[in-house]
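Of the protein chains in this complex, all but one are displayed in their positions.
After this line comes chain A, so read on.
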Amino acid sequence: MKMKKVMAAMLAGMMLVSMAGCGTGAQGGSDSAGTDSAQTQESTDGKSTLTIWASGSDNVRQVFETLIDDFNNNSEYADKYQAELQFMLSGTGTQSMTDMLAAAYKAKQTDTDYDLVDLGGDDLSKVISQIGEEAFVKLDKNKIPNSENVEAKSALATDYVQPYRGTTVILAYDSEKVPTPPKTMDELVQWMKDNPGRFAYNAPGTGGAGDSFVRTSVYNYMPEEAITSDDPSWEDQWTEGFDFLKSIHPYMYQSGGSVVYPSKNQGTLDLLNQGEIDMCPNWADMVLSQRAEGTLKDTIKITQIDPSLTGSLQSLAIPTFGSNEEGAYAFMNYILTTAAQEILVKQMAAIPLIDTAQLDMTGYEDVESLDVSNFRIMSIGDLSTDFNEKWDNEIGTLN
């Protein structure tokens, strides 16, 4: 008798546990999870909830958390909106945010909590090619008064997205070993040949700096308009650039007797910091913020070459299928205030889009030399997939 009761209790317990397990599993795995909280729009204290979606490296998450905290507590909108962050770390399925947006749009969902999304570079061009710019609200600049101070414009979907920061790939070098850094691509190649084994770029597909280096190397041999086109016919013209990459291959960093292209932007940056190489392409914001934190040597400096490595503008956009358009406009306006732009500079060494004279740039003077108006912006959309595969097959396999 007693045994039976125990059994029944155990059974019930197990059922409960397994059901609870299923519940969380289904929520985590399903793409529609984003729609769940849309109903709880009005939170108890009368503020309306604004959900912001972003993806990228961990520093992007950190800066958004700071911005949202400031927005919720200190900004002029503090009483009206309660912003929340949904963040997806890149490299753990980077296609997901763009795919989730495309899926929600194509499934004709409305009133979701995709209130405001952070897009730039490949993500933006992917979304635009998948669902088109009309999936986003055409921006009413009157609702973003601070945008008057911003001159930079997105090359894609200009009227639908609001740029708020810039970022660019630069050449990071150790000024102790390289007193006069190369100014052009040709000088860089000459430098590589004079100093074999002292240059490295990370394997494309593992980090944006390597992507930028190989793509600009290839597209330097092609007409200017190719760099912003996702037309597959351009693929035929990649050959010359890939031959160039093959020609510099023997002068790259070596370990264990063969040439190595490390994984991730941090991979090359670590080599540079350890003194195993003297130069590598990397993100300006990564180099400068790590140097400010003291994890990189002070002697590591940045420079740009001509033709330049690619940069991109990061923008915010309001999906038409979100549920808090006013809140989204408020955050867009907030992010262009001097306070928010200073957070972006200080915390991630982002390139501000408002006049730097209004900002306290102490410690980040290098950022001022990077002018967003000279940015070489690349968007080759889905061609990047073929590009990386070609690199892996033709360059990655060389010995």
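Just so we're on the same page, a residue touches a chain if its C-beta (ideal position, glycine included) is under 8 Å from a C-beta of that chain, and two chains touch if they have at least 3 such contacts; residues count from 1.
Definition applied: contacts and distances are computed from a predicted model.
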Quick one: find the hidden chain's UniProt protein name among "Cell division protein FtsZ", "ABC transporter permease subunit", "NAD(P)H-dependent oxidoreductase subunit E" or "Calcineurin-like phosphoesterase domain-containing protein". "ABC transporter permease subunit"
Can you say which of A:Pro262, A:Pro352 or A:Gly381 touches the chain missing from this structure? A:Pro262
Residue of A:Ala83, A:Val150 or A:Ala203 in touch with the missing chain, whole complex considered: A:Ala203
Would you mind spotting which of A:Ser233, A:Gln274 or A:Ser373 touches the chain that isn't drawn? A:Gln274
Residue list for chain A contacting the dropped chain reads 7-8, 10-11, 14-15, 17-18, 21-22, 93-95, 203, 205, 255-258, 260-263, 274-276, 385, 388-389, 392-393, 396-398
